[in-house]
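Could you have a look at this structure, given as structure tokens, before my questions?
A single protein chain has been removed from this complex, and every other one stays in its place.
Naming follows writing order (A and B), and every chain is counted from residue 1.
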Amino acid sequence: MATPAYKIDAGRLPAVLDDLARHRQVITRMDRDGVNVFARYTGDMPSLRGNGAVSAREHFLPRMEKIHGYQLAPGEVRLSPAGPVEPAVLFGARPCDLAALELLDRVLLEGEFLDTAYQARRAATVNMALACDSAGPGCFCRSVGVSPAGTAGSDVILYPSGQALLAVATTARGAELLESLGLPGAAKDEVDRAQDACEQLVVPVAVETGPVTARLGQRLDDPYWAEASRRCLGCGICTYICPTCYCFAVHDINRGSQGARVRCWDSCMFKDFLTMAGGHNPRPTRKERFRQRFLHKLQYYPEQYGSPLCVGCGRCLDKCPAGLDMAGVIMDLGGGQ
Amino acid sequence: MTAWLDALRDHVREFLSEPGVDVFIGYRAGRRGREVPAFLTRPEQASGLVLGPAASGALAKYVLEEAAGTTGRLGVLARGCEALSLQRLVRDLRVERERLHVVGVPCAGVADLAKLEASLGALEKVESCGERWLVTAGGNRHDVDPSQFMEERCRDCASPWPQQCNISFGQAVMSPASPDYSTVAALEALPADERYAFWIRQFERCLRCFACRQVCPACSCVECSLDLVDPPWLGREITVPAQAMFHYTRALHVAGRCVDCGQCQKVCPVGIPVALLNRKLARDIQELFDVQNPFVPGEIEPLGKFRAEDREEFM
Partner (left out) sequence: MYRALVPHVATIQDIKDETGAGDVKTFTVAIDDAEAAAGFRHRPGQCAMVSLFGAGECMISITSPPTRGPQLQFAIKNAGRVTGLLHEAEPGQKIGIRGPYGNGFPVDAWHGQRLLFVGGGIGLAPLRSVINYCLDKRELFGDIDIVYGARSPQDLCFKEELLEVWPSQPRTRVHLTVDRGDGQWQGPVGFVPAFVEEIRPAAGGTIAVTCGPPIMIKLVLAAFERLGFADDQVITTLELKMQCGVGKCGRCNVGPKYVCQDGPVFSLAELRRLPAEY
């Protein structure tokens, strides 16, 4: 039997979001002073055009997250657990952001130690992806194996059709959620048309990562890294807006005799990311830091897991103040025009 | 093509042939219609210099890294805001003026590339043509009105013509007599709690990527207090008070030294009006300390010297 498809007319969207929000938090994209951000739905209409300025990873790996609380007394310390993870629906993230979760899963959910906080958020969140019927100027998802209609990491995919959204489940829990919403069905040919439009969408930027990855191991001392990194400002934009970056730091936030140990985002582009007590810094200049970020995405991760650590969302192409971005670096290294 | 570009290239070619010259910092054509910072070291590279409305970088700050550990001369292409930024670095003793060869060029505003792309599609080229811009995007050529697509920070620019250059090209343009504080006035007209809500809403988006600091010509401390772990002046936690503290600290550290280049706001990936906070402080300084234009680096910084006649009604 074919997977049932449902139709959400534009006028019905608020009611659907209200329905979803009844039993869980709904995270969707909102406009805040003209900036598209992922935020909790509280009744205001979401803004689902384009993509979030910051990727959806921040729902799964928040900018700051409590590891545990502590209370200190003389000769005693009591640890308290972080709060429970709320059930959630992530509504309107793009296929690239959700494909990124599958890349992060490899790092965070494999091996001897699991990132159980991330795991809990993954498990508690039903992802309703919004397929792309138009591309942003920096999009290059197809070059890294992601499709504008891709379903990796999603539980439901929403295809835009005129002013409506057509919803098709891609996992059992997605099907269960859709079924519970009491939506009208969508005609098969309408779904096919909407899906085709997304699947055939032309994205503006194309690169080839394969040959670059194959050669990178021999290019550690390439003068390219020093030359290209000259214009890097050393800020953390690329790492913080990226759906596949995940570095964090652990801090204690102390308030008198109590406090919390938290983890916060950190960036390998920052000067003191690796500076040790005593001052030694194994990556002392922008060259090493810049090279590290791209080698991680294009060599270290692919060698371990078989694909680049990039989903082609194009955010770094749009936002790097120096025009130093993933697609550009791949092309500079011989992966495209 | 801009009439003086060939003369500029010739000049840079000659400059790079001189002994003791390390680099010339300008722009070259990048991909997708961009013009990106370029570091020229050989005379033959001068022919690759470009300067159009898509050259949106901030060249002045690069001088710091380029000058570190070397002794040669550094050439820099400078529009109005970049020339002020270089003066800032010189005044702050970050680089000796004698090492700099500042090549001034006029500026009629930088293109907001995201806005151009949103209305015209993927960019291929953005050129200046008289009073208009010729934009090649999505395979078509468009003749656009710069005022529609200019970056926000350039609309009320108070310093379009670069000052204190070694040489300049193109036609000088008049600067407005005083900075435009209308955006500050609009915000000040709001009641205090609305202003507070406005800023907190902005700061909540802050990622602490430090791009505003990295790009800022007034943020040139070798060791930034915001980076210090011991003592941790800036809490590492991402909470609204910590976010606000970051922005207040940054704004106060550049107060009286900001040149209003607007780069902090332009680079912010989450649209925080960082420069607006700078302007508010600048306007207060202008009024409190009788400064003619707080964005022009002077011999004595208004907050860098105590004068008996300074107002101190808060005491």
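Here is the rule we use: a contact is a pair of C-beta atoms (placed from the backbone, for glycine too) under 8 Å apart; a residue touches a chain by one contact, two chains touch by 3 or more.
Quick caveat, the model's predicted, so the values are computed rather than measured.
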| item | value |
| --- | --- |
| Residue, one of A:T3, A:T116, A:S134 or A:Q200, that touches the chain absent here | A:T116 |
| Candidates A:D9, A:E190, A:E288 or A:D332 - the one touching the absent chain | A:E288 |
| Touching the absent chain when the full complex is considered, from A:I67, A:A124, A:L181 or A:A226 | A:I67 |
| For chain A, the residues touching the chain missing from this view | 65, 67-68, 70, 72, 75-77, 79, 81-82, 107-108, 111-118, 120, 220, 245-252, 254, 259, 261, 263, 266, 268, 273-278, 280, 282-283, 288, 292, 295-296, 299-300, 303-304 |
| On chain B, residues whose C-beta touches the chain left out of the figure | 229-230 |
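By definition in this document, only the chains that are shown with their structure count from here on.
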| item | value |
| --- | --- |
| Length of the line joining the C-alpha centres of chain A and chain B, rounded to whole Å | 31 |
| Residues of chain B defined as touching chain A within the complex | 30-32, 34, 36-37, 39, 57-58, 61-62, 65-66, 114, 117-118, 121-123, 201-202, 205, 207-211, 213-215, 227, 229, 235-239, 263, 266-267, 269-271 |
| List of chain A residues in touch with chain B within their complex | 32-35, 37, 53-54, 63-64, 137-138, 204-205, 227, 230-231, 233-237, 239-241, 249, 251, 253, 262, 264-265, 267, 270-272, 286, 317-319, 321-323, 327-328, 331 |
